[in-house]
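Scroll down for the structure; my scribbles are underneath it.
Every protein chain except one is present and positioned as in the full complex.
By written order: A and B. Residues from 1 in each chain.
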Amino acid sequence: MAESPFPLAAHSRSISPDTRHLLWSIAPGAIWIVIFLVLPSLYLIGVAFMTNGAYGQPQMPLTLDAFRQLAGFGFLGWSPGNLYTLLRSLWQTVVATGLVILIAYPLAYYISTCREKWRAIMLLAVVVPSWTNQVIRAFGWMNLLSPGTPMAETAQFLGLIPPNMGLYPSNFAVTLGLIYNFLPFMVLPLYAAFEKLDLSLVEAARDLYASPVSAFRHAVFPQTLAGLLAGTVLVSIPAFGMYVVPELLGGGRAMMLGNLVANQFAGGSNWPLGAAGALIMLLATLGGLYAMRKVGKRLGGGEEVVI
Amino acid sequence: MNESSSAIVSPESTTAIGGQARDASAITLTNLHKRFGHDAIALEGVDLDIHAGEFFTLLGPSGCGKTTLLRILAGLEAPDQGSLTIGGHPVTDTPPHLRSVNTVFQSYALFPHLSVRDNLAFGLRMKGMAAAARRQRVDDIAEFIKLGALLERRIDQLSGGQRQRVALARALVCEPDVLLLDEPLSALDAGLRSQLQVELQRTQKRLGMTFVFVTHDQEEAMVMSDRIAVLDGGVIQQVGPPADVYERPVNAFVARFMGHVNLFEIYAADGNQAHTALGWLTLPRSLAPEERKGVLLIRQEVIELDADATENANALTATVRERLYRGSRIEYRLDVGGVTLMATASNLGQRLHSVGDQVKVSIFADDIVRLDA
Partner (left out) sequence: MRTSRFRRGLALFWWLIVAFLYLPLAVIVFYSFNAANSAAYFAGFSLRWYQRLAHNDQLLGALSNSLILGIASSLIALIVGTLIGYGLYRHRARRLGWLIVLIYLPIVMPDIVFGISEMTFFVTLERHFGVLGPSLLTMIIAHVTFQLPFVALIVYSRFVGLDPTLFEAAKDLYASPWQRARHFLLPTLKPSLIAAFFLSFTLSVDDFVISFFTAGPENATLPIYIWGAIRRGVSPEINAIATLMIATVMLAAILSLLFNRRDRPGRDS
């Protein structure tokens, strides 16, 4: 090809048709996400470092007040309320995720061993409830756990709760609601792992180790670990930021971080404090993803885990 | 745009497929270069003339550049340098959909969302041919390629061999100037493959269309082609009719690729004699003195066993190390003073040698071919 006599013109034409194609296909969506999600998030992070104004609106100057408040230092000295909320969020997340794993593992295994034509229907049966609105799902549990229902009366009979009380609002109801919400998110990746399971490895292990327990430990469990990690990410991250379930099933004493954050905005009382809480959630999300990626890579299933 | 307007296919073309030979197009490639990334060289200065109406094969190992060359012909890849004409028209910068060239892809690339009929009609439809004419053409090609019963099937209801036929018919129905075939038989089992090799060759002869065929299988190339180009490392090693390439390979690479194994380096030459691993051999009479270096090729099938040495023949004594019975012929692995020599004898009912037998070996000097290393 001949050298262009106009080096500058040649330079301006140096965007290849391929790159132009990349730009027009990807730019609209990428710009959309940047303007309507990345910028707002950055603004929110900025708000966390601003001063709370008279009407709950953020103002200059920059300060760390919001984080101090989050740690419990208020006008009336230190109170542990916010820290309890933080710890409760963590605790609820850990407990709910652990229980979801315990339920989902045998469930996913069972589905994967059923006849092929049933599997799709069984998976659908697990997923369908999560297609209904989460407010309605929580409402269903309110119906089940309120005073006078068979469940509440059984609990009263067993002496678990005082007479004439319901099972909600309570921390128990929140845990139940979280499990109910996120069970499918664990069953699906685990099922995918079980379906891919190389049965010849299991047989070889039975051959070599003989005991079913060690066959499980050495042949089955490692093969499902990637699915387990994926499920843990899918369950724990949204569980940590859950808003609807603790709001409807928990009440004031079972509040989680999501409610603390939302209250600062819904009531218009303190944006910087809410933003600081949101920042913690964001960091926890990114940290969780990063940790899973690290662990996943060491297990050799890096990409799968994130996707 | 460029002036290659005549490369645009005319939808009004009336030549009935399956009729007598039509005007075919020649292809000229001049100094083609192509590399991927910075160091992966695919083609390095390829010059090639493909004659109108011939069955031309690009042969070589994987990564030799044959597929890149085919893709450049199709317009799916642009050369970094060099030019390309088809039927005398420059098409180097013509996009694929404006070239009168069609490809039978290795994976067949049949559209899964279309029936066999709609797959066949796809090219004609894109060219804007009217529905009635399109239908007629598809029916004609279906009859020609014997697909009639399959026309309304879905692609996933076809066997491998049927898919291959549909892919061929879909390309042929467009009546391109040149048909490109990218290892179209490699996915089929051996029996079907040899049957389709014959069919493809017949089809090409009946249509008189220029076919450019890519394969890594030298037997397939020899069976089907009018001429073969052997590629290695992005460079054309040899071009010629199958017999030339097989019997007179120009270098050791081509010889090995065509299946030859008896290659012996010339250590020294003295008059008409050359010193090799087999000892001193008499060279062909035609060999000029300055050519008495390089490598000697002794084709397996020119080696005579149990024959008394005649004039101008090299006589050796060998031990049979292995016997491979192949029905129509027998292959022997011979040991000549610690050097392996492979020999093939036609199975004419003669007594077979056993492993361990001493045999007399005779190689006529004029049957030896000298090559570059």
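Just so it is clear, a residue touches a chain if its C-beta (ideal position, glycine included) is under 8 Å from a C-beta of that chain, and two chains touch if they have at least 3 such contacts.
Bear in mind that the values here come from a model prediction, so they are computed numbers and not experimental data.
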Among the chains presented, those that the missing one touches: A, B
Of B:N31, B:S107, B:Q195 or B:T310, the one touching the omitted chain in the full complex: B:S107
Residue in contact with the excluded chain [from B:F55, B:F122 or B:F364]: B:F122
Residues of chain B in contact with the chain not shown: 9, 74-76, 95-98, 101-103, 105-107, 109-114, 122-123, 125-127, 154, 156-160, 170-171, 174
Absent-chain interface as seen on chain A, which is shown: 18, 21-22, 24-26, 28-30, 32-34, 36-41, 43-44, 47, 103, 106-107, 109-111, 113, 120-122, 124-126, 128-129, 131-137, 139-144, 146-149, 180, 183, 237-238, 240-241, 243-244, 248, 258, 261-262, 265, 271, 274-275, 278, 281-282, 285, 289, 306
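Following the convention adopted for this analysis, only the chains that are shown with their structure count from here on.
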Whole-Å gap between the CA centroids of chain A and chain B: 59
